[in-house]
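Missing here is one protein chain; the remaining ones are kept as they sit in the complex.
Which chain is which? They are A and B, in the order written, and residues in each are numbered from 1.
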Amino acid sequence: MPVYALKPNYKGERMDRVENFGGNLIVYFGWDEHRMFCAAKAFPLPPSTPFAAVMENVLPEAFGQHPEFSQINWDTAEWLLNNEPFKPQMNATLESQGIDHKSLIRFKTPELKGYASAGV
Amino acid sequence: MAAKKLNIKDKYRLLTRDLDWDFSYEDRKDAFPYEEFEGLKITDWDKWEDPFRLTMDTYWKYQAEKEKKLYAIFDAFSQNDGHLNVSDPRYVNAIKLFLTGVSPLEYQAYQGFAHVGRQCGGVGARVACQMQALDELRHVQTQIHAMSHYNKFFDGLQEFSHQHDRVWYLSVPKSFFLDARSAGPFEFMVAIGFSFEYVLTNLLFVPFMSGAAHNGDMATVTFGFSAQSDEARHMTLGLEVIKFFLEQHEDNLPIVQKWIDKWFWRGTRLLSIVAMMMDYMLPNKVMSWKEAWEVYFEDAGGSLFKDLARYGIRMPKYSEVIEKEKEHVSHQAWWTFYTHGHATGFHTFIPSDEELDWLSEKYPDTFDKYYRPLWEMAKEKEAKGERFYTTGLPQLCQTCQIPMLFTEMDNPNQNSMRDTVYKGERYHFCSDGCCDIFEEEPEKYVQSWLPVHQIFQGNCGGPEMTDILSEYYKINVGADNMDMKGSPDEERWNKWKGTA
Partner (left out) sequence: MSKVYIALQDNDESRYIVEAIEEVNEDCTIIHQPAMIRIEREHKLVVVREVVEEKMGRDWDIQEMHLNLITLGGNVDEDDDFFTLEWKQ
């Protein structure tokens, strides 16, 4: 049952359809086991954004306050796109590598254990 | 001849049951159009009885007396500058959160019970709901009155009603009640009457209000306990509702169980805010959130569910997750508010060293391992003049609307994240509990008004964050928000106390 309603065929208005974001996609980014940031962060990005721009602008904006951010070895970072292993293509756009509206991108940095090695 | 005093049972029968009538020329279904669509089967409303057997005349008499007592204390409180007796000015931030986040829920409870009171086919339930609606209206009014005194002396209380409808963290309590009120009348009764009132309001009103007393806030403890004196009746109504539904028809069991599962999960998520109020916002501590949880949820709730087992009801789904989370949620919630302190309508702060030690003592298995390092880092940054405010906007849960701040109980370093795809669109959740609720009724929850997404859609003004905060939220930027240290609240307090 998609909803329990007084009348049959009730449909809810989808509040966050991609069309509502003025041409942007919402993409979430999370740094695993770094609790200094309480949750993953949301960004509105044009689908034509190359991943290189994410590396250059979005991630430093999101996570640059962490003392370990500058030490990240991106060659060993492990990525997940919507729970599936993922290898970002720097020169390809978000859209062309399967990053769609409300995608969640997570990365793990195995050699960095967080502030005081406590996952912070 | 002196009028003979009726005994309680006869009076209840005369002033409740006997006021009802049968429908002779109208279809009963037209009078009570909401009674069937939820699937619950009610065969005999006469089986309903209020164990307090409270009648309207007695109700007015005692409520009037409660109000008289309450307002006498409010008067004394303001005449004696009661705000100067609070333990520490940081305490008032809990009051700000209460007024913006909780008091408007009392109003929603009033609206909900007024509606449900009209829609129940049985007169006993209608009268009980009517009384509860009036109680809830009284609660919101007395709370506003009590806190209006603080509004004269502290920042952050002046726009509570406007803010309840808009501010990012206030969408959590607001949407909780909208979810219940937009359900059918019987789900509402299980949601608010049973799940919320029976177990969860105790956690809000009993240890927290006792904490208010312990922090010198006589106004709040008085309205809290005055409201809570109605709550005993609300709890009893909630329990009677459940028993009544289950006794009416065996087919009701799975429906009622499903609602219990949903609303206990929704309720525990909502109470993360109360958890941090207890552990972080009360300078003088009464008990930890974990202890309160053990007394009111595990012991009291445990007895309740043991009693309900005779109807086939089991503990709410994910109780084992809930049990583990009591060690974590208050810390995770306060860290979230602390790091978003530029966007809150109250002040946040690092716990004092004594408070950190108290937390270590109360949470020996988790605090030093997971949460003290957060505060050590915050202290280090603050000492360097870089008070930590996080950038950007967090991802929110589609169901509870809380930032996705909860972690996996088998790896508390990692945020818990779930998602599902419905009609080609992906939705994100903080937990299996929230994901299940969405999947049961996706057409309902696709409508969530998620503050972060609303900002990105341009519906909240901006795009500059300060414009959103000051113009759309009506937060007085620079006074209401930011750290307690260096705030106008702190400065005034020091002047009053001669410690400036």
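As a working rule, a residue touches a chain if its C-beta (ideal position, glycine included) is under 8 Å from a C-beta of that chain, and two chains touch if they have at least 3 such contacts.
Only a predicted model underlies this, so the values are computations on that prediction, with no experimental measurement involved.
Participant: Would you list the chains present here that the left-out chain is in contact with?
Facilitator: Contacts of the omitted chain with visible chains: B.
Participant: Looking at B:219, B:239 or B:343, which makes contact with the chain not pictured?
Facilitator: Per the contact definition at the top, the residue touching the missing chain is B:239.
Participant: For the chain left off this view, which of B:165, B:307 or B:320 is in contact with it?
Facilitator: B:307
Participant: Who touches the missing chain here, B:15, B:178 or B:213?
Facilitator: Residue touching the absent chain, from the options given: B:213.
Participant: Of the residues listed, B:58, B:420 or B:476, which one is in contact with the missing chain?
Facilitator: Hidden-chain contact among the options goes to B:58.
Participant: Take the complete complex as the reference. Which residues in chain B touch the chain that isn't displayed?
Facilitator: The list for chain B reads 7-9, 51-54, 58, 62, 65-66, 69, 202, 205-206, 209-211, 213-214, 221, 225, 228-229, 231-233, 235-236, 239, 286, 299-300, 302-304, 306-307, 309-310.
As a working rule, only the chains that are shown with their structure count from here on.
Participant: Starting from the mean Cα coordinates of chain A and chain B, work out the distance between those two points in Å.
Facilitator: 31
Participant: Can you name the residues of chain B that touch chain A in the complex?
Facilitator: 33-34, 37-39, 183-184, 187, 332, 335-336, 339-340, 369-370, 373-374, 376-377, 388, 390-396, 403-405, 407, 411-415, 417, 419, 423, 425-428, 440-450, 452-453, 456-458
Participant: State the interface residues of chain A toward chain B in the complex, per the touch definition above.
Facilitator: Within the complex, chain A touches chain B at residues 1-6, 10-17, 20-22, 24, 26, 28, 30, 32-33, 35-44, 61-62, 64-65, 82-83, 100-104, 106, 114-116, 118-120.
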